[in-house]
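A single protein chain has been omitted from the complex, and every remaining protein chain is retained in its original position.
And now, chain A:
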Amino acid sequence: MRKPYRFYSLARPKLRQSWNKYNLYNLYRQTGREPQIRGTPTFFQQKWAAKAKTRSYHGEHIPEKKWVRLFSRRLLSAVDMPPEYLAAHDGSEQAAGRGSGLTTSTVTAETFSKVPALSTQERSRRRPLFGDVNKLLSDQFNNMTPYMQMTFAPLERRLDTAVFRALFASSVRQARQFVIHGAVTVNGKKMVHPSYQLNPGDMFQVDIEKVMYGTGVQKEAQAHKRLHENLEARQKKADQAFQNAVKKLGGDATTEQAAAEGETEGEKPEAEAEAAEGEAAASEDAGSLTPEAQWKLNNRALKFLLKDVKKILKNNPKDLTAKEKKQLRLFRADAKRFLSHPEKSEADAVELIDELQLQMKSHELMRESFEKLDLKEGQDQSQAEAGAEAVQATSKEGEEQPAVNREREVEKGLEGLSDEQKTKAKRIIGDAQLSKDEMRKLARLLQYDEENPIDDSKPYATPWRPRPYMSAFAFIPRYLEVNPNICAAVYLRHPVARKGTAEVPTPFSYLTSQLTHNWYLERG
């Protein structure tokens, strides 16, 4: 049916099956309450009003004719019969001695039940209306089986309603759309009829993307503009810097080195980083370079890659700041480029880290081989390198040890060197290398981020968050068993009423439901 004009209204409020905030507010101010009896509304008028109210919530998208055909006056209920009671008594104690005036048999099935009772703890106490007759009338219903609340139970069998009740859509109309659009399967087969009546044992499954869209915060236009601008700028700079670096390397090795020294001094750290990046982006093209020059480029790339990550790793993955999260995402993009993955590739975090580790190892091996070859370098330089190497060896032995330990080892390994050399060696180890422990931590961090990534191709706001005001409506009735991980649920049985509770989620009081039931009984 067409969605009525002013679906959510404040002037003429109606309750709806939806998580809308207008609906929440209407629920809060008790829109569906039975009016205090003033004047003399006829029974017909009372029934009509109650029916109109309840039907605007229960299946308002279903034509009245169809609902009337679904209506059943046989209301289901169940009783808990603990096996302990059934074993201990054969039921004769209920009848024993009734004739001779014995009416105080305290043995009932209920006394044997061990199921936790419903809470009676009040969260907030609102000032009760003085002399509320309706409330006085309703008090007794808590001690009986509220059959009248089961009036709309047949509607809960419908597929669209069940999808909504399993928290896979934010309103019944949305659930209905999901079904019609073919996003719902029943027992593994696509079901496009929202009015399909689920049978006990049916498993229905909704497309995860649809569920995330339905229950997530809505997407804003250009929400991640800044991030994308940053990424693009980075890539552009990197490409240019790479061209420059290649030119320089091709010209003169010594000048290049000098330039690199100058850059590392802190003059233009950004530019250096970009140069390194660029190298990573197209290492294929660098085939013409000498291996040593290539190694140097690689070294700088790695250094840049791990620049921000070291800082992030010190924190707990659960409480990263927004900036750190952004850095992590930038790192992911950079790492992908460094390992020459395609931009859009869906690399697993673990895979990415493994590859990175492999790269680092080979990088380290290359460095060692260079050192063996290259004995002509300055005395102090080689000494520093050797010290670094020693540290490397020691740290490799104690991979599992924490960072503090490693720091100490570094200090130990660097004994006998001047301060300047020490800092240099530390930079070499520290910037271009991560210990296994740190690697593992980084992998965990990336995985954590990957669970809920920023992805502009999605139709909802990323990273995914539940939509506001969802928690007030978040309940799953017992006749469904839901697995939210795969967005699937099983319809276990038809909803039933028990003593003091009814399983049909309805926002109306017992009196309203009673009047409604009487309307549909059609007894004048």
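Everything that follows uses one rule, which is that a residue touches a chain if its C-beta (ideal position, glycine included) is under 8 Å from a C-beta of that chain, and two chains touch if they have at least 3 such contacts; residues count from 1.
The criterion applied here is as follows: contacts and distances are computed from a predicted model.
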{"item": "Chain not present in the shown complex, as UniProt names it (candidates \"Nucleotidyltransferase\", \"Ribosomal protein S35, mitochondrial\", \"N(6)-L-threonylcarbamoyladenine synthase\" or \"DNA replication complex GINS protein SLD5\")", "value": "\"Ribosomal protein S35, mitochondrial\""}
{"item": "Hidden partner chain, touching residue among A:92, A:111 or A:222", "value": "A:92"}
{"item": "Contact residue for the chain not shown (choose from A:68, A:137 or A:472)", "value": "A:472"}
{"item": "Listed residues A:195, A:240, A:327 or A:357, member touching the removed chain", "value": "A:195"}
{"item": "Contact set of chain A toward the excluded chain (per top definition)", "value": "10-11, 21-22, 24-25, 27-28, 30, 32-33, 74, 76-84, 86-88, 90-92, 95, 97, 99-100, 113-116, 118-126, 141-142, 146, 149, 167, 186-187, 189, 191, 193, 195-197, 199-203, 205, 208, 211-212, 215-216, 451-452, 463-466, 468-478, 481-490, 492-493, 496, 500-510"}
